[in-house]
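Heads up, the thing below is written out as structure tokens.
Apart from one protein chain that is not included, each protein chain of the complex appears where it belongs.
Every chain is named by a letter (A and B) in the order it is written, and numbering of its residues begins at 1.
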Amino acid sequence: MTPFTYERAGSPAEAAAAAARTPGARFIAGGTNLLDLMKLQIETPAHLIDVNGLALDTIEATKDGGLRIGALVRNTALAADRRVRRDYALLSRALLAGASGQLRNKATTAGNLLQRTRCPYFYDTVQPCNKRRPGSGCAAIGGVSRQLAIIGTSEACIATHPSDMAVALRALDASVETVQADGAPRRIPLAEFHRLPGDTPHIETVLEPGELITAVRLPKPVGGRHIYRKVRDRASYAFALVSIGAILHEDGSGQVALGGVAHKPWRVEAAEAELPRGAKAAAEQILAGARPSRDNAFKITLVERTLAAVLAEARG
Amino acid sequence: MQKLVPSSLSRRDLLAASTASLTGAVLAQAEDASPEETAHADAGTAMRPPIRAQVSFTVNDRPRELDLDTRTTLLDALREHLHLTGTKKGCDHGQCGACTVLVGGVRINSCLTLAVMHQGDAIITIEGLGTPENMHRMQTAFVKHDGYQCGYCTPGQICSAVAVIGEIEAGIPSHVTPDLTGTPELVAEEIRERMSGNICRCGAYSNIVDAITEVAGSRA
């Protein structure tokens, strides 16, 4: 961890401006991902802007019947919110399936969205990694890749986005609210928020330098059965091999997003028309064009079988 | 932020938690920061002298004022600066739970938070729960049920356990809570899921759950 200066920001606009102004500045919220990476010198900010004092820790009803979740609402608080539990159970379930109680008590809504990959080679700083050091190569391709992505990958990177929460938000058609360095607010649909690796795996979202997330917005509840199914080797405190976040309606229609398969929460809206035809048909379309490695080809079967279980649970 | 209050902690323990100070100011200015955020530590930043900052909080009710390198985690502040070594470092990366402490009554991993971010906080460590002469009943229950072996994960388990009972009582759901709109119950399955952020390689889990169940049961 290299030395850094530290300030507590007073307002969102001020924080964004300070971040844009100060070279090498980063926001710190829960710190559970940023500090982890700073200890390994994967992240080396010269200046930390502590955003915990910004009053962005409330969940409010919006005019259109949805919810506006402050960027600093802790994962525990979000999962426990009565409205979320009632109307967006998928989100509660996804949050509760992630990390541990201690981590969720610190982790924030914004930080969770922006957490970086758990690719083991990304974490091992002497290994080539295009995400960590652009142009250095990708040690994971041809290496140990059981956990890594099967779809939307590139020649440069096959990492996954590890967030459970983001999978739920994707299925829920959430959007992200920000303020940019010049103080201008912006709203980004979650579908467009995370990027695929392409040639620039080190650029993970569409955020501009200094852009501060202020909230995540949920549209008004759509009802249906909310199911989050996370498949992992150990029963808790583990990242997903594959996860499925689904909202399923009586008529067989639904929204489905996948975790553990791609560089972002994976959702193919067009494939959702196949849901009434069953898991096999839908999974085939959702994963059309998948290019798994030998280590993670099982994820294709796993997605299909897990989706089948999710559909059965929704029916039952 | 929602405060989770394990009811075995006194109100006094938690008082300072909500007064998180707003005295924050720019504590030092970057002189020669690197523009490339994701790059390897370049000599410029790494060669900078440590940047120090002051922070005050209470630990186990005692006010503490520290002048620290900003890089110091809460865990290292406790262990290396305050010599409160009851809180353990198992991984330093949020992967084991040995460093669990209660901040404002909420359990967190002290290895993944900076000390300077705790201005005004009320921190409770294992030493604050009880002493060998005057043990907290969770500590007594761990001894009775042999809820430990090497003892290294134990302070974290105990801090977590105390908080878990509070979380269940506060109605916070977990991954295994069958009905999200209902109230979670104080049952073994809930305890196991919620304690899963505390790894015990000695494998004392079965006994730890017995200890927690006893304490939880005796409260009901």
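Here, contacts are C-beta pairs under 8 Å (C-beta built on N, C-alpha and C of every residue); 3 or more make two chains touch, one makes a residue touch a chain.
Here is the rule we use: contacts and distances are computed from a predicted model.
A.B. asks: Of the candidate names "Cytochrome c domain-containing protein", "Oxidoreductase", "ABC transporter permease" or "RsbT antagonist protein RsbS", which one corresponds to the UniProt protein name of the undepicted chain?
C.D. replies: The missing chain's protein name, per its UniProt entry, is "Oxidoreductase".
A.B. asks: Which chains here touch the chain that is missing from view?
C.D. replies: When the full complex is considered, the omitted chain touches A, B.
A.B. asks: Based on the whole complex, identify which of B:G90, B:G105 or B:P173 touches the chain you can't see.
C.D. replies: B:G90
A.B. asks: Of the residues B:I123, B:I158 or B:V215, I need the one that contacts the missing chain.
C.D. replies: B:I158
A.B. asks: Out of A:K220, A:K280 or A:R315, which is the one that touches the chain we can't see?
C.D. replies: Checking each option in A:K220, A:K280 or A:R315, the one touching the absent chain turns out to be A:K280.
A.B. asks: What residue numbers in subunit B mark contact with the hidden partner chain?
C.D. replies: Interface with the chain not displayed, on the subunit B side: 40-41, 43, 46-50, 69, 71-72, 76, 79-80, 83-96, 98, 125-127, 129-132, 135, 139-140, 142-144, 146, 148-155, 158, 176, 188, 191-193, 195-209.
A.B. asks: Just the residue numbers, please: which parts of subunit A touch the chain that's not shown?
C.D. replies: Spelled out for subunit A, the touching residues are 1-3, 39-41, 118, 120-121, 123-124, 126-127, 139, 142-144, 146, 229, 231-239, 241, 278-280, 298, 301-302, 304-306, 308-309, 312.
Convention: only the chains that are shown with their structure count from here on.
A.B. asks: Averaging over Cα atoms per chain, report the distance between subunit A and subunit B in Å.
C.D. replies: Chain centroid spacing, subunit A to subunit B, equals 25 Å.
A.B. asks: Can you name the residues of subunit B that touch subunit A in the complex?
C.D. replies: The touching residues are 1-2, 4, 20, 22, 24-30, 33-42, 45-46, 48-51, 53, 69-71, 73, 92-94, 97, 100, 106-109, 112-114, 116-117, 119, 160, 163-164, 167, 171-175, 177, 180-181, 192-194, 196-199.
A.B. asks: With touch defined as at the start, can you tell me which subunit A residues reach subunit B in the complex?
C.D. replies: 1-8, 22-26, 28, 30-32, 35-36, 39, 41-48, 50, 52-53, 57, 72-74, 76-77, 79-80, 85-86, 89, 92-93, 96-97, 99-103, 105-106, 125, 132-133, 202, 235-237
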